[in-house]
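The structure appears below as structure tokens.
With one protein chain held back, the other chains of the complex are shown just where they sit.
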Amino acid sequence: MNPVVGIIMGSDSDWPTMEAAAVALAEFDVPFEVGVVSAHRTVKKMVDYAESAADRGIRAIIAGAGGAAHLPGMVAALTPLPVIGVPVPLKHLDGMDSLLSIVQMPAGVPVATVSIGGARNAGLLAVRILGASHPEIRQRMVDFQAGLEKLVAEKDAALRDRLMG
Amino acid sequence: MNPVVGIIMGSDSDWPTMEAAAVALAEFDVPFEVGVVSAHRTVKKMVDYAESAADRGIRAIIAGAGGAAHLPGMVAALTPLPVIGVPVPLKHLDGMDSLLSIVQMPAGVPVATVSIGGARNAGLLAVRILGASHPEIRQRMVDFQAGLEKLVAEKDAALRDRLMG
Amino acid sequence: MNPVVGIIMGSDSDWPTMEAAAVALAEFDVPFEVGVVSAHRTVKKMVDYAESAADRGIRAIIAGAGGAAHLPGMVAALTPLPVIGVPVPLKHLDGMDSLLSIVQMPAGVPVATVSIGGARNAGLLAVRILGASHPEIRQRMVDFQAGLEKLVAEKDAALRDRLMG
Amino acid sequence: MNPVVGIIMGSDSDWPTMEAAAVALAEFDVPFEVGVVSAHRTVKKMVDYAESAADRGIRAIIAGAGGAAHLPGMVAALTPLPVIGVPVPLKHLDGMDSLLSIVQMPAGVPVATVSIGGARNAGLLAVRILGASHPEIRQRMVDFQAGLEKLVAEKDAALRDRLMG
Amino acid sequence: MNPVVGIIMGSDSDWPTMEAAAVALAEFDVPFEVGVVSAHRTVKKMVDYAESAADRGIRAIIAGAGGAAHLPGMVAALTPLPVIGVPVPLKHLDGMDSLLSIVQMPAGVPVATVSIGGARNAGLLAVRILGASHPEIRQRMVDFQAGLEKLVAEKDAALRDRLMG
Amino acid sequence: MNPVVGIIMGSDSDWPTMEAAAVALAEFDVPFEVGVVSAHRTVKKMVDYAESAADRGIRAIIAGAGGAAHLPGMVAALTPLPVIGVPVPLKHLDGMDSLLSIVQMPAGVPVATVSIGGARNAGLLAVRILGASHPEIRQRMVDFQAGLEKLVAEKDAALRDRLMG
Amino acid sequence: MNPVVGIIMGSDSDWPTMEAAAVALAEFDVPFEVGVVSAHRTVKKMVDYAESAADRGIRAIIAGAGGAAHLPGMVAALTPLPVIGVPVPLKHLDGMDSLLSIVQMPAGVPVATVSIGGARNAGLLAVRILGASHPEIRQRMVDFQAGLEKLVAEKDAALRDRLMG
Partner (left out) sequence: MNPVVGIIMGSDSDWPTMEAAAVALAEFDVPFEVGVVSAHRTVKKMVDYAESAADRGIRAIIAGAGGAAHLPGMVAALTPLPVIGVPVPLKHLDGMDSLLSIVQMPAGVPVATVSIGGARNAGLLAVRILGASHPEIRQRMVDFQAGLEKLVAEKDAALRDRLMG
């Protein structure tokens, strides 16, 4: 099955953060591809990746980066597809630099930004984007949300049990 | 034509910020609806709006809010559709509170956050989301991006002319 | 004895932070209940909880949440009771996002916010709220404050002893 | 009628911010008193005010201060009553210093903090605190909240009319 | 010898931070006293301490506190002596709340603030204050500064040796 | 009368901020001198100023600077006198850069930092420093503090009058 | 004379900020060129500009951008020349987003960042870079620095005159 979501990151050291996006997509049976593409170290490759993504069948791109995080915004500049940015926290500043570098894009080129380190939500947002036009995927998201609700109910019961016997 | 994007905001005082989302959608001939829905003052209305949106044919929701901005996240909790959050800057803190209240969502419920006051990009992101599954909309985005490029080229020429005459 | 204070939190992982609120209430013999209620994952349950609290005899609600922390504000929107918000610090940003998401509520819907991770103070604030109309509880708070004073006096003596022996 | 809420502030220059608390209390027919009491310039007066408040029939204290804002916390140290802190924004830092100086109280002495400049919510919180033990005041808060909902509905209709005519 | 500098802190848990002030004073043979005095838990003791300090022969007060750090400012309000504030970093926010709560004092009541956790500099500042009117103490500070210069010179030589040896 | 306090600033554009220090000193009849000395543009002059101050009879130095504000710290490195730093707010960042550049000094070289734009308090702190060893100046500060108290009492009465007639 | 410094900016609205870089270069008789090149709207043009700059005789590039400011970093990725980044402040956040987006570059691709809005210093830094290998330019910088010193001396005299007559 051809991938419909591309997950890219500036460095393989971002993988421990970004893996959660892949896991989320796999849970929804959404085929995806993974790659290391650096806005600063492999400009041409980034341009090629972003420009060819739509024609290769990709429908949304998830890009993670840290610090002066330019990958999501640059890719968004080069594709008409929705681009989801994941601010990867680095050693200092707790990801605030990554967040601002990704979310504060100028008018004309949006990046759909999720929380600092929020790669799982990036995957789920890609599913919602696909589901916007595919009712069966949207239904899976409805079911997933019902599952979240059930999970909280169980945790609630467990906590009450533990505390109040 | 039935609206496919919903633009909501917590207060009509957010309209001067949020109007740019409507303008962007209109430029792309994407039908939309507009409403004032407050997470804190009209909870039931918000729940109804979010729960019914997908069945009414909405494909993406743009929600703007400021301060302890709960509207985008609450709506995202109640719909399987992609929700785009616009941090509206209030009188103090320059929108940093709005941004963090919207973007830092817990795992399970993503909000696609754009820049502080970035309603135009919210509209453009909705277009990209629709375009993910509709080639003709995607093509319009490609054309729009080419237009941006042309605009910058003209500004560049004008600046050089002015300076170097 | 029926609970008069409700302690709720978005996830059972918040319990290690929130437990201090329960301990404070227990020290003052104030009956309380504990529950996991998520603004984002169990919206209906949250609405039911908040709307029924006053009629069930609850007099104040303590709500803890982290990141884009919407639980305290949403509950405050749905009850006429005083709601105390505890900003739970998450992995990044040291609780600043939690604090701003809770404290920066719009006019009309107040949340009584305590310090980052300050669940013990949330419990003590609930006691003060009850004591506002119940002199015997207020007297217990007066005694408690005298106890704090005595504790500091002992620590002062101990430090002086150790240093100056 | 004897006042049951005290509104104090460090300087008369805080009155334009704090007035909204008085207005909110007046809307709910809650009798209140107003005074200028400075933690730094009138320490004895502050101590007297805080220590005598409960015996004078005060049931909650609203204290506004800016910068290194010590008034709410100091008053809270000297009374068993609930103290509501209003961070008053000064010329620099947009009230962030006021907020942190008020909300980050040590364990033992809580201050119920509202938003930066949020004096109206301070008044409403005092009403909720009184309503915790007085059903008729609580009912007025329920009515007030219904009024907020109606107001938003009207604004929503007006915006839709204007846009879609 | 009677103490001429008072070192106080809100809690004995601040001692590991504040100890460096005592060490600095001891290095300069400046007699000092140490005490635990809490602005929030022992208001009367704090008032007594601050009001009596000058008459007891104290010439400068060093006060350390964290979070909503009110001790230095409150003591400064109650004494004509110079008060040096040490922002003690707590578990969250890295001492930024402590710093702002101490340094942002209103006009009329200054606190001489040093760096976050900078108790050694608080001690050295007290020495400089004493030295302003006592030439022999000022001379000791001149010698101390020459010693710092020598120390850096040795470290420089050691680093060059190690690297270029 | 020879000046005993030196007021210096990096640029004459800092004078509107720094003037309040001079006014405070004048109120206490403390003779002072004023100068423009830049850490970055007149290094030698700064070195000369700082090294000669004590011998010229100066007992405390007030230094104001903005942005990467190096003047207070550099002067403190070159004199054994107490140096008071005033963070001057510039066009951006609201003085936060000025504050951190002044207050976060390394161990060994303290700067007594006051609030952002807090030149009046810098002057008052200089008076307190002088008063530490001069009882008559200390007494004037005691009187001044009593005056502050009276002023607040008058403002309190005026506000109560206005509100309650 | 062929330009040896390139000044580029993401939008012609950055010109009022960036003009000061051009003025500084003109003062030193350093030939320069100016252009509008957007990292997000004219990617190909940016790539061409950066890749060809060295061969066209450019020796340093000054790039200004605001918000999620990617232009300086992307250009630095595409040229071996030194790139100077100017954080342009936008409507919100006072340029902090621009600063972090420019300065926090990953290892391998440096950007020489100057202060927020600091275009004049960007021009002066370009002069210093050229002067590193050209003694006559370096001498002009020495003369310029002496001029700064003189200017401060004059301002100092004027202020003293005005104050002390």
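List of remarks:
The chains carry the letters A, B, C, D, E, F and G, assigned in the order they are written, with residues numbered from 1 in each.
The rule we apply is simple: contacts are C-beta pairs under 8 Å (C-beta built on N, C-alpha and C of every residue); 3 or more make two chains touch, one makes a residue touch a chain.
Nothing here was measured: the structure is a model prediction, and the numbers come from that model.
In terms of the touch definition stated at the top, the absent chain reaches A, E, F, G within the entire complex.
From the set E:Gly95, E:Pro110 or E:Gly131, the residue in touch with the chain omitted from the display is E:Gly95, counting the whole complex.
Note on the undisplayed chain: of the listed residues G:Ile7, G:Ala22, G:Leu93 or G:Val109, the one touching it is G:Val109.
Seen across the whole complex, the unshown chain contacts chain E at 89, 94-96, 115-117, 145, 148-149, 151-153, 155-156, 158-160, 163-164.
In the full complex, chain F contacts the hidden chain through residues 10-11, 39-41, 43, 47, 66-70, 73-74, 76-78, 90, 93, 96-97, 100-106, 108-109, 111. Touching residues on chain G toward the chain that is not drawn are 20, 54, 59-60, 77, 80-84, 99, 103-105, 107-116, 118, 120-122, 124-125, 128-134, 138-139, 141-142, 145, 148.
Everything below uses one rule, namely that only the chains that are shown with their structure count from here on.
Considering the contact criterion stated above, the chains in touch with chain D and with chain E alike are C, F.
Our note on geometry: chain A versus chain G, Cα centroid distance of 35 Å, whole angstroms.
Chain geometry summary: the mean Cα position of chain C and that of chain F are 42 Å apart. One finds 51 Å separating the Cα centroids of chain C and chain G. Under the contact definition stated at the top, the residues of chain F that touch 2 or more other chains are 94, 115-116, 145, 148. Taken pair by pair, the chains that touch are A-B, A-C, A-G, B-C, B-D, B-G, C-D, C-E, D-E, D-F, E-F, F-G.
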